[in-house]
Structures are given as C-alpha cells and as structure tokens.
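One chain of protein is taken out of this complex; the other chains stay put.
Coming up: chain A.
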Amino acid sequence: MTPDLECLNLVKKFGATTAVDNVSFDVPPGSFFSILGPSGCGKTTIMRMIAGFLDPSSGDIKIRDRSVLNTPPNKRPVNMVFQHLALFPMMTIAENIGYGLRRNGLPKPEIARKVDEALERIGLPGIGNRKVDELSGGQKQRVAIARCMVLEPDVLLLDEPLGALDLKLRERMKVELKALQAAFDTTFVYITHDQSEALVMSDQIAVMNHGRFEQIGTGRELYYRPDSAFVAGFVGDSNRWAGEITRVDGDGLEIRTDSGLLLRGASHGRVLSVGEKAQIFVRPEAIRIAHDAGELDHFDNRMTGRVTSLLFNGAASRIIVQDPEGREEIEVNLPQSGEFAGLARGAEVQIGWSGAQGNCFAAGGH
C-alpha cells in the first residue's frame, strides 16, 4: 500500500542553522502519526513544509506518491488545524466550514448539505448560524477539524491544537480526536510537545530533537525500548545516572555510577564495552518496594534505603529513597493499594528492580 504521506531526506536551513536535518518518514493511510519533541526541535517547520508554507532546502515530500513540492498551499491535498485554530471570526460557523467548499466552486445547495453533514459528524448539529466567539474551546476545536474534513484531504495536519485548552478538556479531547480520526478514516499527522497526547492517540510516534528524528515507533516501543538516551529521558519519567561500565555479560551489564553505586542494567542490543562511560535510565514504576527483603529475591538490583521525601500525587504518588551510603536518590512509584499508607519520612524500605529495566546508553550526546 502506498503511504499517504512520505518525506524523503527533508532538510530545512534558516541561514546557518539547520532546523530540520535529513528527516525521512512515511505515514500509512488511515493512521495517526505524531511528531513529539521539545519546543524548538523543528517539528513545526516540518509541518509547515508539508502544508506548503515553507519550501524545504532539499528533500522531497510526496502525498499519495506524488511530489507536492511545486504545489502551492492552496492546491495541496493537505489541510491544517492550526495551533490557535484560526477560525475566521468574521464568519458564522457554517460559513467557516463552507469556506473551502466555496473556494472549490461547489454549488450552494451542495455546500449547505455538506456543512450540515459535517456538523452532524462532529456532534454539533444546528449551530451553523452561531458566531465563532459563542462556542466553547472544545466546540471550536471540533469546528476547526470539520472545516478541514469537509474538503476530504488526504492528510490532516494538526499543530498542537490542544495546547490552549485546560487540563480536563484536553484529556477529553484526546479521546475525542482519536474517535474523530477513526470516524473520518483520514491520515492524521499530529505535532506536540506533550508526550501523553502523543502516547494516547498515536499509532506511530516520531521523537524529534535538534532537527532529527531520534526514533520512530509505537508508544509502547518508545516507552519501554527507547533507542537513545534522549528518548529515554524525554518520554516518561526516569531515574537517570551516569557512570562507567564495569562488566558486560551478553545483553546484561554492570555499571558503577559516578557516586559509586553498583547497578545492573541492560544494553538491549546496543554496543557497550567495559570501561566505557554510560548512562542508565530506570523508570520509577519499574522499581518494586517492599517491607521485607525476601519479596524482592528475584530482582538483580536490591537495596535497603531510607525514605527522604513523600511526593503525594494521587495515583502517580512517588517516594524518594536514599541508598544506605547516601550516595544517590532514587524515585520510586508508591503503590496506592494501602499497603504503604503508613510510610513516613525516614522509614526504612526495601527496593528492587530487574536489570532488564535499566536501559543503558553510551554517554555523550545528550
């Protein structure tokens, strides 16, 4: 199956700075593809190149196997939902949604029919005569998507459209966006700096940093098997230590952190050798906590520690544990099953995790 969108060796330079550095990817039809990265990493630049507002310095952009480099934005079969939605405040909702159809020269009755259909589809029938500023944030969001979808684009681009919404609404819109994508059965390319948006909605996620793609994969892959230290640090939370590798044994290895703590980790196929500087990432939820050391026998990293802080945050509560010699602080997820409800600062706990959960990367880079 030909991909809906294909970017080949895309490069964009602004003067001496390279905003997008040799990025290639393809998006299969009907999938939800996200580009995740910190602000300033070049994701908006990619988006604007696909939409046609910027010309790439080199490389090619193909939509359904046809290069669109010489097609102006208003002729490309892609549409964009802008960061601040960019609804036309001087028009009613129906005029907003019908704008693109009017531009295509469709007859009036057909425009009216399609607009009604689109409003029906986004669950807001009968609001066509309202003004843009009479709608709530979530409704505007849906209208902005409908305005693009009536044109039946091959690819819909979304530029952090949830950024301006409050937290609760954002959570709801995530689910809704995913449902809308399924309903319209269109390829979505979504850019965001919010990892939870990317993880929840996407079929595929590309993690971007300094103009390059660090890794492309499903949310699960990025989370559990990051390819680079940047991805490990950027997606999800991690305990992160730098140190030197003291022993390599197949996929497993041993690392002594700069403060002297000896930990077991895994290279997951990366080439690391003894004596090399490395970083190890361990997720707080990968670490088990117990009152009794016997429960943790099956883990190859075990230690007794003292609780230095309790960070209560509902389901995401954590504790910070200091190792016996007081060299390192380790963030550990606190199960809310009630078992540790009485835990207080200064209490002694047993913690342990399996070496396979400790992702190691050669130091340097980030």
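Everything below uses one rule, namely that a contact is a pair of C-beta atoms (placed from the backbone, for glycine too) under 8 Å apart; a residue touches a chain by one contact, two chains touch by 3 or more; residues count from 1.
Rule of thumb we're sticking to: contacts and distances are computed from a predicted model.
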Candidate names "ABC transporter permease", "Molybdopterin synthase catalytic subunit", "RNA polymerase ECF family sigma subunit" or "Protocatechuate 4,5-dioxygenase beta subunit"; UniProt protein name, chain not shown: "ABC transporter permease"
Which of A:84, A:220, A:291 or A:345 contacts the chain that the document leaves out: A:84
Residue numbers in chain A that touch the chain omitted from display: 51-53, 72-75, 79-80, 82-84, 86-91, 99-100, 103-104, 147-148, 151
